[in-house]
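Quick one: structure below, then a few questions.
Apart from one protein chain that is not included, each protein chain of the complex appears where it belongs.
Just so it is clear, A and B label the chains in written order, and each chain counts residues from 1 on its own.
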Amino acid sequence: MATTVPPPAPAEEVVARLERMWEARPGVLGWVMTTDHKRIGLLFFWTTLALFGAGGVEALLIRTQLIRPDNHLVSPGTFDELFTVHGMTMIFFFIIPASTGVFGNYLLPLMIGARDMAFPRLNALSYWVFLGSAIFLYTSLFMGLAPNAGWFDYVPLANRRFDPGPPIDFYCLAVIFNSLSSTLTASNFIVTIFKMRAPGMSFNRMPLFCFAFLATSFGLLFALPPLSADTIFLFLDRNVGTHFFDVAHGGSTLLWQHLFWIFGHPEVYILIVPAFGIATSIIPAFTQRRLVAFPLVAIAELLVVFIGFGVWAHHMFAVGMPVITVVFFAAATAMVVIPSTVQVFAWCMTFVTGSPQFRTPLLFIAGFIFMFVAGGLTGMMFVAVPFDQQVTDTYFVVAHFHYIIFGAAVFPIFAGFYFWFPKVTGKLYFELPGQISFWVVFVGTNLLFFPMHVVGLEGMTRRVYTYSGGSGWGPENLAESIGGYLTGAGIVLLLGNLLVSWFRGPPAGPDPWRAPTLEWTIPSPPPEYNFAVIPKVSSAYAAWDLADREEDRRKLAEHALVLDQGHEQPVSSPIDGWFSEIVEMPHDSPWPIVLATALSLVFTTLVIHKYAVAGIMGVLVLLALLFWHQEEPQNA
Amino acid sequence: MRRRDRGTAGVRALPWAALVALPLALAGCSGNGQNALHPHSHAARDIASLFWWMTGGAFLGLGLIVGLLVLSWVRRGRRGVPSDPNDPKPGEGFAVKVVVALGVVVPILVMTAIFTIGDVFVMKTTAAPYSRTRTTLTVQAVGVQWYWKFLYPGTRAVTADELHIPVRTPVNLVATTADVIHSFSVPELNRKIDTIPGTKNRIVLYADEVGVYRGRCAEFCGLQHAHMAMTVYVDPPARFRAWLRAQSAPARTPTTALQRRGERVFLDGPCSSCHTIRGTSARGYLGPDLTHLASRRTLAGATIPNRKGYLAGWIMDSQHVKPGNQMPDMDLSGPQLQALLAYLESLK
Partner (left out) sequence: MSGYVEGGTSERLVPRTTDARNAREAAALAARRRGPTVSLWGMAMVVASEGTLFGAFVGSYYYLRFKSPHWPPLGTPEPKVVVPLILVAVLATTSVPMQLAALAARAGRLWATRSFLLVALVVQSGYFAYEVHDYVDQLHRSTPQDNAYSSIYYLLLGADHAHVFFGLLLNVWLLGKLATGLTMYRLNAVQAVALYWHAVNVLTWIVIGTLLSAAA
């Protein structure tokens, strides 16, 4: 059914037509109804930033309470809420949505030469569901009913008998609500990566960033259901009277722990693998060298998530499992080290064999490597089960996972903020305050987290709201708190610099770093349609393939592969990137936010135990789905 | 504290400085009786030396990475034209060899070593005894929100807050819970073990020398998790036997009129509904057994010293001392309190 192709038009005319066709609605509606992955990425950015602030304030309150022995700043109950919500916020509401929702959303389509996600409306739904779940959790905090049994919420402490009232119901529902958003995002990423790549971008020509996000998405897709199952059990145990975790009636308390950590350990890799992806984007740009051992690193990124699914019980070495189980999981834990060390040395050797330019993003990446190695080395120690059993549940473990989660997952997020700031805003940031902010954050986090190793070995256990002067833990805790404030100040400087640069920064141009991936071949900020011509790709460093970029310009002049008969987008075969079809992408839609609102009503009525009303709200959800599907975009 | 800095080549020695500083830092504030690096048993010593070896290796590894990063900083910008299209991957062959050698081969060797030493040899020394043959004494530790209760099966002895064991004797410790998950942890004697509902977990406790060690609940168990500690008294065998005999006996009968009035306050008031005093009609089981309360040195999960003033404060206003604990504030008149204190202090 080949249709008649319009005669070649001059490039400016083609671009103007694409502009008109993809133009966003003006004003607030343009954001509420948007399906543009860049706008959704920005929505995620502002929301996760606010939640990062909330989680940070909680952390500083915790540190202030612990700044000296026998402190009485907050009550024990408030302290329990603070560390629980701090953990939930940083993991579910900051790092996952910031790495997938912000970086993945904004950059994945740009890196693979696509004009949007495979399911743009679903992408919008991910955001609105995420926003709903965040409001849901923080409502509980402001009502003084926040979850208070720790982010891993062990039963029987989380059972109705020991924790009556709404807090744990809020926990269960917030977790399910939030994981709905992450599951949608992950599904969208997987299909986008497999199907929406620019024709010709076979798997081996895909940037490592995309491998990392593919691995993370698979991790999310398979890790979240066990958590949902677990929280469903808990919600039923608490509110319906089932006995999944009730030992007296044939249940098992360890069932909670197994299901939780089957999610919880892949979760760690879900948090840090996107960071690997960001690192592998920044390192080649600032060393002006292709990443060392590309295939090994790509495989390692996928493998680390895969093996990560087989190590969960190392969080449970002290629960009294049979020796054979313990040894099996210790061996698996030893195995998961290898893909990580491969990547670390590949990054380092790229530094050494390239010509590194230590601007702020690369400084943060160097800091990330340091923190990841430091946290990874203490992680390797946990392979020695007796040592793990000695320090588990002490501050040594708190130190270990903060080196990983803050150092290895958040440092690259900061690096990414700086690295892609010119792309998103079209402005350059100011270098000196950026570098200063790095050093403040770096010194601050080490001062904050290193003494935790020491105090943990000295016997300080996790989640204590205070400690006595006789314990001898005072000096370390004081240092940690000072480090906490320093870190906070550094982050304020870091973000403040970006804010000022946004208004005052010099124009950046399309490619200030001479970076290798496709997003740097288009104007900054990117136009709504991303690419005027579907780009030609013959390597994973497409922006450095100058002949290909020349050909793109020629094609634009010839009006070839412009796809301007609508919201058009090419679809490719999953592995080889064969050009398969041209589809029409959906336009703005009000239904994602309507559906998310209906879902919010379902969860709200569930938490107040009005199940009949929740059923009615469920019908609203179905109605919203029905209206959603009244439109029939041809993007499948 | 360790400060790290890759900016200047001169600080390459910092990891080594930190390596020296770490033991000093650890030794600095160590006399708290719960320092994992002050082992007082074979098991804890094995764990501690495992830690020191692994830490040494960790600093070597970290030093190597920092070294590579500093090296790249020193050689920054040495290439005139970056990203030469004719040579997009300078030095790739050598770099990949390094990645394979240091990223695959060395970690496999290191992990095998850690696994073998840690999970075959050290694990044996820290494991629970296989049968009763190796141990002469069994103690049951029960985690309760929020104190530790210790029972000595075969005797009537029940105590709280403090565990007494004989020196140089392997003790079979059975850890259980009365409510939620707790974790029994005495770092200077052995690793920790969780108390899981419906399960009896065991470890061996052994102490090289007479002394006083501190332990805590390590698993978050609710509001007063912070105040759920214990003291472990390691005594010479004779002293231990005497102690156990004394603890097995029923409570002393009150001798003075004041003490007798106190006993009535205890038995007629709300106290006896939660506490047991063996030899009287008080059989409550929610709170600690108070039969030999006066022989203990601490109260309320090793939170406050067992002195008259503290005890009075605890009885009248326990929610202030340990907010959220299971004991309600008592409403006693001055004379009633004085009598009760006299009685409780007589329970040697």
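Just so it is clear, contacts are C-beta pairs under 8 Å (C-beta built on N, C-alpha and C of every residue); 3 or more make two chains touch, one makes a residue touch a chain.
In this text, all values refer to a predicted model and were calculated from it rather than measured experimentally.
Student: Since one chain is left out of the picture, which of the remaining chains does it touch in the full complex?
Tutor: Within the full complex, the chain not displayed touches A.
Student: Among A:A215, A:M349, A:V398 or A:V583, exactly one should touch the missing chain; which is it?
Tutor: Residue touching the chain left out of view: A:V583.
Student: Tell me which of A:N71, A:T242 or A:T597 is the one touching the absent chain.
Tutor: Final answer for the missing-chain contact: A:T242.
Student: Tell me which residue among A:A16, A:L29, A:I608 or A:L622 touches the hidden chain in the full complex.
Tutor: Residue touching the chain left out of view: A:L622.
Student: Residues on subunit A that touch the omitted chain in the whole complex?
Tutor: Contacting residues on subunit A, toward the hidden partner: 1-3, 5, 118-119, 122, 183, 186-187, 190-191, 194-196, 199-200, 221-222, 224-226, 228-230, 232-233, 236-237, 240-244, 246, 249-252, 255, 258-259, 262, 536, 538, 548, 551, 555, 558, 560-561, 563, 565-566, 568, 570-571, 573-574, 576, 578-584, 622, 626, 629, 632-636.
The rule is short, and it goes like this: only the chains that are shown with their structure count from here on.
Student: Touching residues of subunit A toward subunit B in the complex: what are they?
Tutor: So the residues of subunit A in touch with subunit B come to 75-77, 80, 149-150, 154, 156-157, 162-163, 247, 252-254, 287-290, 292-293, 296, 318-320, 323, 326-327, 330-331, 334-335, 337-338, 341-346, 348-358, 366, 369-370, 373-374, 377-378, 380-381, 383-387, 389-394, 439, 442-443, 446-447, 450-451, 454, 457-459, 461-468, 470-476, 479, 514, 541, 544, 546.
Student: Touching residues of subunit B toward subunit A in the complex: what are they?
Tutor: Residue positions touching the partner: 1-4, 6-7, 22, 25-26, 28-32, 34-37, 43-44, 46-47, 50-51, 54-55, 57-58, 61-62, 65-66, 68-69, 71-73, 75-79, 82-83, 85, 88-92, 94-96, 98-100, 102-104, 106-108, 110-112, 114-115, 117-119, 122-123, 125-127, 145, 179-181, 183, 185, 187, 191-194, 196-199, 201-202, 214, 216-226, 303, 323-324.
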